[in-house]
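Sharing a structure, written as structure tokens. Questions coming.
With one protein chain removed, the remaining protein chains of the complex are shown where they sit.
Showing chain A:
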């Protein structure tokens, strides 16, 4: 491993390169496409010493992932990699054959992908996946391999490894799954671990645990490269940061310095885009404000005095295995005032989505009532509200999901998606629906040129705007926003949050805002509901709850959120 490659006249820098895990200079990666070459990574230089963590920061398409995959030789077949120097663990990576790469992958470099649910073969047990790495690198002896599988799981902080090794990824919770993914990448004790968005989409407390695990890897003297768009996570783990934009490194340096004193405009924008309580009431992005175009003209019985949504004593349980019942929502009450935002925060399985479905009138509660704008909307027993009664009020409450793409008919154009919603609500005449759809697009800050595009060809942020436009088509009074920005990059997230704030102000909308991201919840909410295991653990105004949490659980949640050090 200490062999330095001197042929080809690659310049050997003064400071002992053999001790560096990575020495990259002038890396370029381009892809050949039917429309010609596309440069994805340009002139990237990186270095990493053992026991250090390097963060690649940037948005989707900034070249982070391609850079990382180049380090394990796993770019797509149409990729072309050139570099002045590409030294990985003391080897010239440009000269490695596929067979030699196979000896490196898994053994000397561990690669952890983003989402463990899809990054582990769902048909295999976790143990089989780890065992595969051992077999691929010639570890003979079944008993020895089994022992090492268990040890790897134990090292990744998984209790009861003998049991977990026999389970498939789908049977594990998000946190255990991510640990198992790390275990399969580190079972052979690689010197370098690359993790692509290792904590994205994890709940705050689980995220904190995974960060701890990664920190442990670092302390064992391994090098860690990780990719993230979450600067708070980066601040916690990284020694060095390289900020990427459009395939180039626009700023790099010691983590603390870059975060505290960003030089590049792009880095500053990324830091400003982080939603938090401190930025409450301010705009997160530089995007221009949208203007309300048309006034609502739909008749509604929505009361001007009653709360927008009032839920009392909601409960819901489902049959569990063996004739038991699993209570998903237990005695949940809340009030959403008109024109305000109520944030519901909680981890997976806390019952927030079921509460949302009840509020939408899609799931019948076992007990409790919901009123919407003063009229009875949902209930159980004597208070039960039939769908016929609900139907004419349905336009008053609309839903925006985390993943809008799956809620669009893929054959429809953007325009059709919206005119279809108008038609369903019998809003406007067939003739003026096109104009209304264009107005709605303008209202959510999208150009009219997107009217004929398919949602599949849009970016994540644009799709979410289309979803909001469609929800607005029926001129609702309440929007139920279920993790509306969770799948978006931080700067796109900032723009969508700003858009939602503008719309609320102009249209007087009330928001029921569900998220697992406490920063987002703090930023947008007037009132907050903290849920755990189907119960409301704590509720109150955002100002009180975040500053002075009353329960241990809320305190624990808040403590788990990584935060950036205050900027100078």
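Here is the rule we use: a contact is a pair of C-beta atoms (placed from the backbone, for glycine too) under 8 Å apart; a residue touches a chain by one contact, two chains touch by 3 or more; residues count from 1.
Here is the rule we go by: contacts and distances are computed from a predicted model.
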Note = Of the listed "Cytochrome c family protein", "Pimeloyl-CoA dehydrogenase small subunit", "NADH-quinone oxidoreductase subunit N" or "ABC transporter permease", the name UniProt assigns to the chain that isn't shown is "ABC transporter permease"
Message = Out of A:178, A:252, A:267 or A:354, which residue would touch the omitted chain in the full complex?
response = A:354
Query = Which of A:251, A:272 or A:483 sits in contact with the chain that's absent?
reply = A:483
Query = Among A:49, A:81, A:96 or A:136, which residue is in contact with the omitted chain in the full complex?
reply = A:136
Request  = Just name the one of A:60, A:82 or A:173 that touches the chain not displayed here.
outcome  = A:173
Ask   = What is the set of chain A residues that contact the non-displayed chain in the whole complex?
value = 72, 74, 77, 102-107, 109-111, 113-115, 117-124, 129, 132-133, 136-137, 168, 170-174, 176, 181, 184-185, 201, 203, 318-321, 326, 328, 347-349, 353-354, 356-357, 401-403, 482-483, 486, 516
